[in-house]
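One protein chain omitted, others in place.
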Amino acid sequence: MKDDELICRCEEITQAEIKEAIKFGLKTMTEVKRFTRAGMGLCQGMTCGRLVMGILARETNQPLSEVKPCTSRPPVRPVPVSVLANRVTDDDQN
Amino acid sequence: MKAGNQRAEVVKTIHSTEVVVIGAGAVGCSIAYWLAKRGKDVALVDRGGPGAGTSMATSGLVWSSYKEPYTYMELNLRSSLLWPKMVEELGEDVELRQDRGGVKLCLTEEDYINLEALAERQRRSPLFKGRMLSPQEVFELQPGVSRQIVGALWSPHDGDANPIKWVFALVRGCKRLGVKIMRDAEVTGFDLDESNRVKGVFTSRGRIETEYAVNAGGAWAGRLAEMVGVTLGLYASRGQMLVSEPAPIVCPTPMSILRQVPDGHFHMGVTYEGEGFEASSTLEAAEQLAKNAIKMVPLARNLSVIRHFAGLRPMPRDGLPFLGPIPHVPGYYVAVSHSGNTLSAIHGKIISDLIVDGHTDVPIADYDPLRFDERGKGEGHL
Amino acid sequence: MGRTEIAVVGAGPAGLAAAIEAARAGAQVTLIDENERPGGQLFKQIHKFFGSEAHRAGTRGVQIGRDLLKEAQDAGVEIRLNTVVYGLFAHHCLGLVCGDHTEDLQAEIIILATGASENALAFPGWTLPGVMGAGAAQTLINIHRALPGYRVLMVGAGNVGLIVAYQLLQAGAEVVAVVESLPCIGGYGVHASKVRRAGVPILTAHTIVRAEGENGVERAVIAQVDENCQPISGTEQNLDVDTICLAVGLSPLAELAWMAGCQFTYIPTLGGWVPVHDQDMQTSLTGIYVTGDLTGIEEASTAMEEGRLAGLAAAETLGYLAPEEGERKKAQVRELLATLRIGSFGEGRAVAKGQIVKARCEA
Partner (left out) sequence: MRIEDHPILGKAEWGRKITLIVDGEPIEAFEGEPIAAALIAAGHRVFHYTTKRNEPRGVFCALGRCTDCVMTVDGQINVRTCVTPARDGMVVKTQIGLGQWEDLQVCGEKEE
């Protein structure tokens, strides 16, 4: 695969950009995500996560078993602000 | 008392330098950068990677107007003025926005009255140029805000930046100046000589020989201070934030609490919570932040939240920085504040002044790191 | 805050089976799924399952889904569809998105059955419209009855690739070829021969080199690969296709388990990072269970048995099954699971599954 190939479809981040982050000294998925924005888009790394893990493992000569995914945070799907603002609890219903 | 001394013989010295800066967040990176620029040999150590802590979870404001007392506002303002110079020096785009000033919205009459009174207090400083805006003036600056607002406090000196890009730009700057960056090195103790002077720092990777140690540990700085017997009067407070999907820009002006960043995402902040190192997200915060965002920018209701994160902010008990030397531990300096992003620039200058020149022209008397320490006051401590 | 005794996240085969067992034992069970209908991937699966009678051999996935749904309803499971679990928070609290609002749901026991997601493969042109997951194509044809393209290249000859290739043929598309970068076919021989009999070439030791087109796929370039999986120059072929389906494996969909703070272990045979669990499917965290593809990519039949195991164990923990009865029932399910994990495909998984439990013991 060529370096100018897109890896993160959402943020349109290439393999070259991910490699640059690794050269910079970053070693974890979370760090690479922050540096490159790969996995910070609408899908939150659902599509590219595994591809980035592969590149990170290869470039740092680590086995894949040493590369953990990014810190998992809510929401696991996009949730509209209006929906989050409308939190129905028992108190409201009573 | 110094557990470190006993370990001195067994722990291998892995590096020797003039200054060890602990904590590779915005504050630590800036200090390392300034020291290196002024000719010091510096090692920047972090228990994780660069910016792994609070610097990545900050709202990214470069702000001064509402910080009190006015002398503290002045410190922030001076730092804001240093930012563009540092950015130019670093030669990188960190999305610094200072050309439109910054606004803090008043959603109620009460907000307006309070902010107006605050602005009046800040005018004791000749540097303060903030003023209250009418709703119409706000809409011109910030078309996306609610038509229900009562006004805003605006200051030409307020702005924002991308805190992640800022840290990485500083790290690159440090690297160019030869700073040794040591990641995954957690500080476990300090090596002090007979006169209590710093001669080394113990880390999980080994001992680093040094003349100076700078505690820029942010929310975790209290622990690093306890290692030399000093209590800072600092606690960690969780702050949570929501990030929306990107949308076309309707809020081009930096704004406190909720801001639209240049690539279109809304950063919807931010909670101020109690004491503790718990940094997970909560359901309550999601609701509160979303409600607040809609009040400020009603169209945000239609956007989706793609990330909800929490960070730990260092909270000094009186809100003011801990900045300066610990006289009874020669060579040990502290640089911790609540406003780490804004103040990172001037913290770098101040600490480098103190270490290189022995004094600084910035007034720091109010920020004595020992002001809460019962044991550490004065010479009697030893 | 809403409360339930057992919350099951994901109404695929594993989640449904867990919910049924726990509810039958008498527990209060809430089963949550983001989709409009339950069944998970079963609804796409219009092929007949094989295996033994006990595992509903000869029944199509879609029918198994309907049967399980009925059983769950009969057992008194509260089924909440169109409901996204957007986060797992402290104190076993789930954040639910239900249409225009959110709700909190606190459960004594949470059983995660969130399944798997399709892996991606990056190659020049992989972002063009017309390149899609094999699962996406399967959803479009079997559930929505919309054909994504007329001439399809399938990338990957594992079970998913072979089955979806055949289903694309059934839906009226032409499958130009199935390429597989490995030297041999990964899926079952039965599926491969059906595809071959339909006249579709299965090209092993071949990969996709790039997709080309203006506003969508117009052609694919494939090539033979060497032993390091690198394309051999000079072996490129152009294929006239409008759709390229990727069937390059599945990964456990484990975000909620990570968010909860479960310990994980990396096991390639099972799809990568999987939460460690004990013999009862309980993770390193008390009261959080995992089951189905989330615990390692297998099949619907094993997912169902694992689901039953988790459901039984959860009910037992809450006191709905006496220890002896619980043990006996769980032993039966474990035996069934063992019979599913035999043969050349199953044994590797049995070993890998053992590693997960071992990792849990060591944790």
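Letters A, B and C name the chains as they come in the text, with residue numbers starting at 1 for each one.
The working rule: contacts are C-beta pairs under 8 Å (C-beta built on N, C-alpha and C of every residue); 3 or more make two chains touch, one makes a residue touch a chain.
Bear in mind the structure is a predicted one, so any value in this text is a computation, not a measurement.
Partners of the chain left out, restricted to shown chains and counted across the full complex, are A, B, C. Summary of contacts with the chain left out: across B:T71, B:T188, B:T231 or B:S304, the touching residue is B:S304.
Touching the chain that is not shown, out of C:A72, C:A122 or C:L140: C:L140 (per the contact rule at the top). Residue-wise, the contact with the chain that is not shown comes from A:R9, picked out of A:R9, A:K27 or A:R50. Along chain A, the points of touch with the absent chain fall at residues 9-10, 12, 41-43, 46-47, 77-78. By the touch rule set out above, chain C reaches the unshown chain at residues 34, 46, 60, 117-118, 127-133, 135-137, 139-142, 144-148, 150, 170-172, 215-216.
On the side of chain B, touch with the chain left out of the figure occurs at residues 143-144, 146-147, 245-248, 250, 264, 297-299, 301-304.
Everything that follows uses one rule, which is that only the chains that are shown with their structure count from here on.
Following the contact convention of this document, C is the list of chains adjacent to both chain A and chain B. Across B-C and A-C, the chain pair carrying more C-beta contacts is A-C. Of all chains, C has its CA centroid at the greatest distance from the CA centroid of chain B.
If each chain is reduced to the average of its C-alpha atoms, the one that sits nearest the average of all protein C-alpha atoms is A. Chain centres here are Cα means. That of chain B falls 45 Å from that of chain C.
The multi-chain contact residues of chain B, meaning those touching 2 or more other chains, are 281, 283, 286-287, 308. Of all residues in chain C, those that touch two or more other chains are 87, 89, 95, 102, 104. Chain B contributes residues 49-52, 56, 164, 168, 171-172, 181, 183-184, 242, 244-245, 268, 281, 283, 286-287, 289-291, 293-294, 300-309 to its touches with chain A in the complex.
Considering their complex, residues 87, 89-90, 93, 95, 102, 104 of chain C touch chain B.
Of all residues in chain C, only 1-2, 34, 84-89, 95, 97, 99-104, 117, 119-120, 122-124, 126-127, 251, 254-256, 258-259, 264, 266, 268, 272-273 touch chain A in the complex they form.
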